Every structure is written in C-alpha cells, then in structure tokens.
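Just one protein chain is left out here, and the rest sit where they should.
Presenting subunit A:
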C-alpha cells in the first residue's frame, strides 16, 4: 500500500478519532457501593443520583410511540424525585427506529454506567439490543415490547407491557361470553411481527374457547382495500370477525366491513386500541371489541391522576405507551427502594420481587418469567368512545 493510500485510510479514521476525543469518561457511579443507601422502602435515602437510561424511537417509523413514552417517563422521574430520598437522573436517547442505532445507544448507556435501561420501543429492536445488555449485566425494562421471546433473552430482561398472549385470551373469553360466539372468520396481516404474533394468540385462544374458525384470510399491512376479502368472509356469515392488524389497516377494514353489510362484532388485537380507530372509522367503529393493557376509562385512582397531570403538562391525552412508560418508572422506583440501592444487580433482584404493586396500569406483579401480570381491560366502542365491556 502506497503512502497515499495510507493517507486515505488515515483520513477516513479522522471522524472516528474525533469521536473518541469527544467521548465522555464514564462516571464513577458504577463503582461498588456508590449507589447504595440506607433504610428501606419509603425511608430509603441514597446520596448519589441513580442514572436511568431510556432508548425510544423518537424519529423514524415508530416516532409517534416513542415521543409519548419519553414524555411520560420524564414526568414519572420528576414526580418520583419530588418524593425525596432517592433521585433519578434520566437520559433519553433516540434509536431512530433502527436496530443498528439502538445497539449503539445501548453500548453507550452500558459504558456510561446506567443502572437500568428502559426500552427500546419496538420488539424487533429489543431482540437485537437486549442481548447486549444481558451480556453486560445491565437490567432492561421493556415498557412496550409485546412480542414473544423478549424476556427469554436472559435474566436481566424484564417488561411491564402485557404480551398479546396475555391480553388476547381475556378478550376472546369476554367476547365469547357476551355474544355466545360459535364460528368466526379470522383476518390478519402476515407481514408484520406484531400482527402475526397477535394472530397466533387469537388462534390459540379461539381453540381454547372451542370457537370454530371458518376461514383464515391474510393481507399485507400496507393494503387499504379489503372488499374482496370481506365479501368472502361475509358469505360464511360468521358470528364475529377476528382481526389482527395495525391501526392503518384497521380503519379501512372496519369501514369497508360495515359498508358491505357485515354487522357482526369485530374483535381486534392491540393495534385496534387507538383513538385513531374511532376518529378514522367513525360510526363504523361502533361495536368493535378490543382488549388492552390500559384504558383511559379505567377508574383506578392513580390512573385518573396520571391522565389529568399528563394532559395538563403535554397538552394532549396520554395513550397506552405513555401509561406503560410511567408505570415502568414506578416499578423501577419500587425495585430500587426494596434494596435501597441503585446498583445494577440490586435493581435486578428488586424487579424480580415486584408483587401487586399499585401503578397506573393497576396492580402489577412481575412473574418468574420476568413478564408483567395485571388485569387486562376488554373494551367495546360505544357512542364514539372506548367503554369497558361488562
């Protein structure tokens, strides 16, 4: 290689050198004992600030979810810092809805000494980032990952978001009881991780309840015209339509179903759990049944206060992503106070012992698989609003 080629390589490395020069030195917080305080529970006092890091999708495809997660988490940290005794220093980073970015963000958090990492927003990103934290021994709390196989990554990985596997059986059971369903048509988009795992949960739950699936129809998440599929579904006159789709597909699907005269109830997955469904589909959304981890109509005291504070601070109502992020911080606080320590190992141990902790989501328990358990809410659209299905 000639001298000039060497110059070329040297020039190429310049950016990297600049990076190395700018990189902040990791804080001494991770040194043993630095984050351990005195007392337990409400009396716990820790001198140093506990570094909490969060990776959310603030730009890119999932930006709309990431921003409400960020808002709620910041609000939760402010609220908890006011309580006193323990203070949290929150860093929120953007993963740009790109797993590559997310891995780098996780790397940065780990070397900067974060006590726990919250996030990332999307499940498929979590499958790539969480092993990094697991290897480094840093606990992760997912607040929106609902796909299967997340907490299986390792014993440092927790989540407070109910999986589709947890919500859907409750939804199906409630709907079967209410409407006496016997035969249904199932429709789902098979090119999305979220809707596909939702479909699998539906299929299992329907079998469990002994409901006959007359037909299973698939479409793409980018489709907007479902008339042909719906005509086919209508011919078998099902007792209900069971649909696993994102809200972008849910709106036209529901609207067109009503247009061609399908009056049977439509049971949706978590993708349907969005105000956008009611706004987009209007009248047609009436009678849509959705199971959810959280509902704005829930009369849980904490939840009412949360909705009020959030709406005032951010000039808009919170969604499920916000609620789960807020609850996540409540769970972390409980785990920290349990052992009165912000050390990674202690937080990990504390998270494993969360039982019936009252949060904005209701009473949350972290089970032996490090997944959250709490009661799901089955809702039905009535008069242009999500109401609880009784």
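In this text, a residue touches a chain if its C-beta (ideal position, glycine included) is under 8 Å from a C-beta of that chain, and two chains touch if they have at least 3 such contacts; residues count from 1.
Throughout what follows, contacts and distances are computed from a predicted model.
Undergrad: One chain isn't displayed here; going by UniProt, is it "Chemotaxis protein CheA", "Helix-turn-helix transcriptional regulator", "ABC transporter ATP-binding protein" or "Metal-dependent hydrolase"?
TA: "Metal-dependent hydrolase"
Undergrad: Touching the absent chain in the whole complex: find that residue among A:171, A:197, A:359 or A:379.
TA: Going through A:171, A:197, A:359 or A:379 one by one, A:197 is the residue touching the chain not shown.
Undergrad: Can you work out which residue in A:44, A:62, A:92 or A:140 touches the chain that's missing from view?
TA: A:92
Undergrad: Check each of A:149, A:275, A:316 or A:384 against the chain that is not shown and name the one that touches it.
TA: A:149
Undergrad: Mind listing the subunit A residues that contact the chain we can't see here?
TA: Touch with the absent chain occurs at residues 1, 4-5, 7-9, 11-13, 15-16, 18-20, 22-24, 58-59, 92-94, 96, 99-101, 103-108, 111, 124, 127-128, 131-132, 135-136, 147-149, 190-193, 195-197.
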